[in-house]
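Removed: one protein chain of the complex. Kept in place: all other protein chains.
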Amino acid sequence: MDKQILMANLSWVDYQKRVQNGKEAVLLPIGAIEQHGPHLPLATDLLFAEAIAKRCADAIGAIVAPTITYGCKSQCRSGGGNHFCGTTSLDAKTMIDHLVDVVREFARHGVRKLGLIDIHYENDMYVLEACDLAIRELKYAGITDFKIVKPNVNVILDLERLRPFYPEGFSSIALEHAGKLETSVMLYLHPELVQQDRYPPDVFAHFPPYDTFPPETQHVPPSGALCPTSGASRELGETVILNLADGCATAFRQGFAV
Amino acid sequence: MDKQILMANLSWVDYQKRVQNGKEAVLLPIGAIEQHGPHLPLATDLLFAEAIAKRCADAIGAIVAPTITYGCKSQCRSGGGNHFCGTTSLDAKTMIDHLVDVVREFARHGVRKLGLIDIHYENDMYVLEACDLAIRELKYAGITDFKIVKPNVNVILDLERLRPFYPEGFSSIALEHAGKLETSVMLYLHPELVQQDRYPPDVFAHFPPYDTFPPETQHVPPSGALCPTSGASRELGETVILNLADGCATAFRQGFAV
Amino acid sequence: MDKQILMANLSWVDYQKRVQNGKEAVLLPIGAIEQHGPHLPLATDLLFAEAIAKRCADAIGAIVAPTITYGCKSQCRSGGGNHFCGTTSLDAKTMIDHLVDVVREFARHGVRKLGLIDIHYENDMYVLEACDLAIRELKYAGITDFKIVKPNVNVILDLERLRPFYPEGFSSIALEHAGKLETSVMLYLHPELVQQDRYPPDVFAHFPPYDTFPPETQHVPPSGALCPTSGASRELGETVILNLADGCATAFRQGFAV
Amino acid sequence: MDKQILMANLSWVDYQKRVQNGKEAVLLPIGAIEQHGPHLPLATDLLFAEAIAKRCADAIGAIVAPTITYGCKSQCRSGGGNHFCGTTSLDAKTMIDHLVDVVREFARHGVRKLGLIDIHYENDMYVLEACDLAIRELKYAGITDFKIVKPNVNVILDLERLRPFYPEGFSSIALEHAGKLETSVMLYLHPELVQQDRYPPDVFAHFPPYDTFPPETQHVPPSGALCPTSGASRELGETVILNLADGCATAFRQGFAV
Amino acid sequence: MDKQILMANLSWVDYQKRVQNGKEAVLLPIGAIEQHGPHLPLATDLLFAEAIAKRCADAIGAIVAPTITYGCKSQCRSGGGNHFCGTTSLDAKTMIDHLVDVVREFARHGVRKLGLIDIHYENDMYVLEACDLAIRELKYAGITDFKIVKPNVNVILDLERLRPFYPEGFSSIALEHAGKLETSVMLYLHPELVQQDRYPPDVFAHFPPYDTFPPETQHVPPSGALCPTSGASRELGETVILNLADGCATAFRQGFAV
Partner (left out) sequence: MDKQILMANLSWVDYQKRVQNGKEAVLLPIGAIEQHGPHLPLATDLLFAEAIAKRCADAIGAIVAPTITYGCKSQCRSGGGNHFCGTTSLDAKTMIDHLVDVVREFARHGVRKLGLIDIHYENDMYVLEACDLAIRELKYAGITDFKIVKPNVNVILDLERLRPFYPEGFSSIALEHAGKLETSVMLYLHPELVQQDRYPPDVFAHFPPYDTFPPETQHVPPSGALCPTSGASRELGETVILNLADGCATAFRQGFAV
């Protein structure tokens, strides 16, 4: 499957045939290298995003562009904070410039439909800024029919489908970092990268209602996981992936059709 | 009150006495010029932030720095979108640079405790990036005891206290833009700027679970208000302001004490 | 008056009616937060600029945009220098980017006549650069009928009208910082912000015919005032304000008519 | 092997154990998405660099950081030119900023030895600039023992070992783009990505002794391959990879030992 | 003389001997390529600055660094405006970055006294910004004894010494562009570059008391000269040059001695 879906694997001639004149959409995963507890790999968000992107591309007939590997700075309350060893982040300006650069290139290729897949919460606003700047610059170049669609995975996630896995109720996606949900996703996608003997103690991180700089790291569990992992399962992971892949594919279909 | 609280009104000598050696905190409101329906002023978020800042400064004995007037780009789902006439936004990079610049200056003044008050959701992530960059640069200058505290008003807002005003339940702060809550706040703070005969039709905006660029403006109510205004009242506004001022003051006390 | 003149107070609908298709001009005050001696507020230049802007808007039927609060770095010979506590300045690049950003936005709104009011000498050249860059970028966007007019208050100031107040002759506007003229302006505009019991000793600053970096602060009077305040009066302030408001209004009429 | 070598796959805890206090080196591949003829994948340079990096990490006991995916603009004479569909490049400034950002992060992690693996000629000078800027900034942060080593693959390539495969003589690495050498490397590393039925006609590109902008594309073979592919073989590819992996490992050992 | 005064002509060994440990000052001329009427060369300001720099270096025993060739944008009222053919200007940001870069390098060389010679009015404020930024960055690098001195030629110019040449009174240096004074300077320095048969008609430019963007070019004399050339003479030029060289040398002596 990958061979025909991944732009990285295509020759330029094959790629050109598929994208020129705005034919096929290109889906671009945006990654992150960020601590995900002692049991999950640093690339968790990246692998998560790529998995969704490939499934969407398969579903709607699109090409997956090479992932932007590094993401924006981890915040304490959403990713544990950027003080963790291993978390490796770009300045916001670099992410913005990077995304603008590749949009400019895709537009030159003839692409007119670009989908963005981003799982790393801290990328979101910088990605939106880049989209605005890219569309603005494309106008200067006379290109006015370029469309970017960015699904909001937090909204797409169907809490109904999660319910069987969370009899006590799904607390909040906002606190889910390296916890039951993400661990499940990795168990489904890359079980060989999950160290099941290293699950951190079950705790919910509690943050004061303010951010500080430099960050007050005492509010972050030392493990880096912001919520319990107990109950993580391959089945939950599959449910999440299928739900999001389905929902994102629908988002792309609708967004590009407009 | 303002005369002693507003940095803008102080002479440099009076200001210096209060901030040198890290004595008093400086609270910096970050604003926005953004459409808020046909009935509220473009500066709604700015006025909201300044009101909180002044009350906090009064409560904790701090100085309010002059507001950064213009904010970051409005997004459809949180502010109606940046295509509205009147919405006047900075590029993200400009906001980041601006905030870094003034932090550098406050640090030079001797300030060591800086509080940020931001009501405009779209500023948030860029402000956090600026804080990170500023703290990084201050380290290069040998300053390691500068602390920035940024209360999260969405978390501080006490839904219990809102309940009497929302018998049907408070839908979601995420969708509150130019609706009952913000209208109430303006009725309390600046009733002369609320055009009560221009309330838009009561509708809840519904967005697809994805963002698009250029934005799909058909999902945004033509008025720019993302939720109903019915039931707006000075009393609700007062409750919100007092709640947030109280909560932010507590946040500053805690954050600076650490 | 303010309600209809200040963009900040207008709803987007009211604003749009007035500016779309280039109808009304928008006047943008550019401020500064800069020491003005022990007796004047840090926002002196900002308040000065806003006062002129409002009077001009009233005279020519224009809208006053929210002020760009912070200005460019104070220089010793014109503002005492950027080493003073309280003086809070932007890097030049930030000011340039900021102004370009808002010009881009005003152009999107339909504005075609933008007036700039700047009293802070050190903003001047950076503002001109921003105007050049903004007009350049608007051309890329296909907008070629946008006009920016920036009155030169130093030239507009009518020395004849000042003569009665300066029987000994008006030394030089170049050295007027926190002295008789600016103190008078504040006495007229905001007497409550003038600490008349804190007037600094009457001295004229004398600078060597060169600038140094880091600045040689020994040439700057410790008070921060570069010239005497003796003789400051509300009447002189009124004369200055009326003269400049009148002159700037004329400048806008002529500049926009071309 | 990959699990322990790839930073992406490590948990932050495992990564930290290995890099803190400058223990293990981190090797960072720098990629490119660039046309490589009708028969090779767009990610050829990236896959090439990653293969070298993994072998080096295995040899010297280092960690391979996630690849910087996108590279700098293709030039006609070295990569066919940036006008090709599929070639997707960053502006130089973006690459520089990106690399500076991740060096800053690795230094924060405790890494003190960073190896760079770059096969894409057009990245070279921008990477060197980034290294200079990063080392400069680390000094401001008080870090003076960070060492970056970047092997020069063109020099390391041992022409003696190539001789059996080039009885007619190895023309020049400078012209090798998507030709016999790179095709062989891909046949060795990723035979499934080589379309052997799509080899372009054997031609040597000839360029005038000058560059032009916009580029004179008539000098570039339409296939994008700058030299013949005839004679490509898995054996040659293996020889090249083993030679370069060996040479780069030696370079790292020497460079980090100094 | 030039051989020993011009850094460009020195070997690095000879240069090092003279500047290391902050021994000799380096004087850096900052130029401009700007129209100076039909009779003067585009490099007038650059040649003017270099002439002053060499004489100062001779007087105080300093080295003249290679000139920054291109200057900042010409403004209508001071240089005729940047719409003239031939006027070739940098964006402000570029000038600022350029100057910061070379200051950083001079500091690395061991230079501790840097003099700047600038005749082109429009460079002034951007140069001051660069000086501030450079000194700021040098502090991060631990260098706190670097001193920059920039003479203000407009203040140094001794109107008394000009009086014999201006029996009717010297109007204003502000309007002197390509007029009697600059023409005289070129007659003295580079008579072969003055086209005496091409003197423009004697007119004084009159500008409205405001700037406009795009510029209102009708206020600029078509020749580009802003004041009359009649009476230009080699003697006046010599007087100006000797006066300024003397004054600048004194400024450097004083500034560096502090």
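A, B, C, D and E label the chains in the order they appear, each numbered from 1.
As a working rule, a residue touches a chain if its C-beta (ideal position, glycine included) is under 8 Å from a C-beta of that chain, and two chains touch if they have at least 3 such contacts.
Only a predicted model underlies this, so the values are computations on that prediction, with no experimental measurement involved.
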Seminar exercise, completed: Touch assignment to the omitted chain, from C:17, C:139, C:163 or C:206, lands on C:139
Exercise. Which listed residue (E:93, E:234 or E:253) would be found touching the missing chain in the intact complex?
Worked result: E:93
Problem set entry | Sole contact to the chain not displayed, among D:132, D:192 or D:235 | D:132
Exercise. What is the set of chain C residues that contact the non-displayed chain in the whole complex?
Worked result: 139-140
For this session: Tell me where the left-out chain touches chain A, residue by residue.
Result: 140-141
Exercise. So which bits of chain D touch the chain we can't see?
Worked result: 72-73, 75, 82, 91-93, 96, 122, 124-126, 128-129, 131-135, 147-152, 155-156, 208-214, 216, 247, 251-252, 254-255, 258
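Definition applied: only the chains that are shown with their structure count from here on.
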Problem set entry | Co-neighbours of chain D and chain C - touch as defined | A, B, E
Problem set entry | Of B-D and B-C, pair with higher C-beta contact tally | B-C
Problem set entry | Distance from the mean Cα position of chain E to that of chain B, given in whole angstrom | 47
Problem set entry | Whole-Å separation of chain centres (CA-atom averages), chain A against chain D | 26
Exercise. At which residue positions does chain E touch at least two other chains?
Worked result: 140
Exercise. Pairs of chains that touch, anyone?
Worked result: A-B, A-C, A-D, B-C, B-D, B-E, C-E, D-E
